[in-house]
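Pasting a structure below so you can have a look.
After this line comes chain A, so read on.
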Amino acid sequence: MNAGFEKRLSVVLLALSAITLSQLGVGSLEGHAALRPNATITSSAIVIALIKVRIILREFMEVRHAPVLLCRLTDSWVVLAGVGLLGSYFVGMAIARG
Partner candidate 1 sequence: MTNAANTQPRPRFVPGQPDMWAFVLFEALVFTAYFVVYVVRRTQSPELFLESQAHLDLRVGVFHTLVLLASSWSVARCVQAARERSFRTALTNAFLTLLLGFVFLVSKVLEWAAKIEEGFGFTSDEFFSFYYFLTAIHFLHLLIGFGVLAICVHQLWSPARRSQETIETCATYWHTIDFLWVLIFALLYVMR
Partner candidate 2 sequence: MRRADGEVILLWTLPAVGVIWLSAFLLFPGFVQPMSPTLSAEEVAAFYRDPENLPRIRYSMIVFNWFAVGLIPVLALIVMQIRRMAHRTPIFSYAIIACAAGGPTIFLMADLFWLLAAFRPMRDPQQTLMFNDLAWVTFSSQVGFLIAQSVILALAIYLDRQERPVFRPWVAHSNLVVAALLAPAAFVGLALEGPLAWDGLLSFWVRNLAVGLWIVVMGFVLGRAIYRQRSAEELAA
C-alpha cells in the first residue's frame, strides 16, 4: 500500500481516538456537577463531535479529493448540524428558564 497514504490514515485514526479519549475527562465530574446542565460541556461536546465528523468526512471518506461541490455540501451540513444542535440547546434552555 502507498506508505504515505497509509500513514496518513493511521495518524487520523490516532488523532480521532485521542480526542475521543480526552472526552473521558467529563466522566470524572461525579456527584453534584454531573446532575447540572452544563453549557460548556454541551457545546464543547457538540463542537468536538462535529470536528471529528468533519475529519472523518475529509480523510476517511476522501472528501478532500472530491469535487468542490461535495466539499461544500458536506461542510454546509456540518455547519447546519452545529447551528441546529447548539441553537436548539440554547434556545430550548432559554424557553425552559423563561
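One rule holds for everything that comes next: contacts are C-beta pairs under 8 Å (C-beta built on N, C-alpha and C of every residue); 3 or more make two chains touch, one makes a residue touch a chain; residues count from 1.
Here is how the candidates were picked: all candidates are chains of the complex that A comes from, given by their letters.
Note that the structure is a prediction, hence the values are computed from the model and not measured.
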| item | value |
| --- | --- |
| Touching candidate for chain A, same complex, options 1 or 2 | 1 |
| Residue ranges of chain A in contact with candidate 1 within the complex | 1-2, 5-6, 9-10, 12-13, 16-17, 20-21, 23-24, 26-27, 34-38, 41-42, 45-46, 48-50, 52-53, 56-57, 59-62, 65-68, 70, 73-74, 77, 80-81, 84-85, 88-89, 92-93, 95-96 |
